[in-house]
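Left out: one protein chain. Kept in place: all the others.
For chain A:
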Amino acid sequence: MYWRCFVGVLTREMLKFWQQRTRLLSALVRPLLWLFVFAAGFRSALGLSMTEPYESYILYEEYIVPGLAAMIVLFNSMQSSLSMVYDREMGSMKVLLLSPVPRPFLLGSKLIANTLVSAIQVYIFFAFALLLDVRLSALGYVYALPVIALLSLFLGSLGLLLANYIKQLENFAGVMNFVIFPLFFLSSALYPLWKMREASEWLYQICAFNPFSSGVELLRFALYEKLEHNALAVVLCLTAITFIFAVRSFRPKASKGRFS
């Protein structure tokens, strides 16, 4: 029963993903613009010295590839929370919640489906990055997969949690402004934290505290076949916490208007 249920949720998400092919396109256009346009312009402005995990001086394009891959996961996870809000408004969420299968399993299945969609997008992005000669080791690409999965589970759980507090589809713009942009720009995705420290100590502290930075660094290290233990601990803990809270937030409430 559980396996069939999992396959059903996965199939539905993949069908919807396939039907929304523009979503794949927009998910790729965003990081590719950063990579091909933004990075080209900033290459000369930002000199990157040798820091872990890199063993030599690198070009800016190479630096931002892990950050942009994490950005794809971030945007896809938030898009997934948007689809939860849409499902709730359209009523199809009730079908899921009335399944005899326990809700944590159903929500977990949705998160895994979201992870698969994210992973597909990220690896297509990696293929495009090859055009700029950002070539990583084969093992690096393999090591990146569990990190992408973990990061996707973390950000997906965060998205599920947010989906409960977004009353209407229109309020999703608020998520963009107050969640996605701060998480992304106040992280090590686009610039190394030491660079940020040169500009502002307090901005550096915020960026260092941002859990998305941990996700980015975990992915960056994995792509170079290394493990960043602190980042792994942070992302693992936050994944567990956000998932527990996300599941709790889907419990029935006495108030009207969420799922009934």
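The working rule: a contact is a pair of C-beta atoms (placed from the backbone, for glycine too) under 8 Å apart; a residue touches a chain by one contact, two chains touch by 3 or more; residues count from 1.
What we mean here is this: contacts and distances are computed from a predicted model.
Missing chain, UniProt protein name: "ABC transporter family protein", from among "NADH-quinone oxidoreductase subunit H", "Aspartyl/glutamyl-tRNA(Asn/Gln) amidotransferase subunit C", "ABC transporter family protein" or "3-oxoacid CoA-transferase subunit A". Residue A:8 is the one among A:8, A:53 or A:104 that touches the chain missing from this view. The missing chain lies against chain A, touching residues 1-2, 4-5, 7-9, 11-12, 15-16, 19, 87, 90-92, 94-102, 106, 251-256, 259-260.
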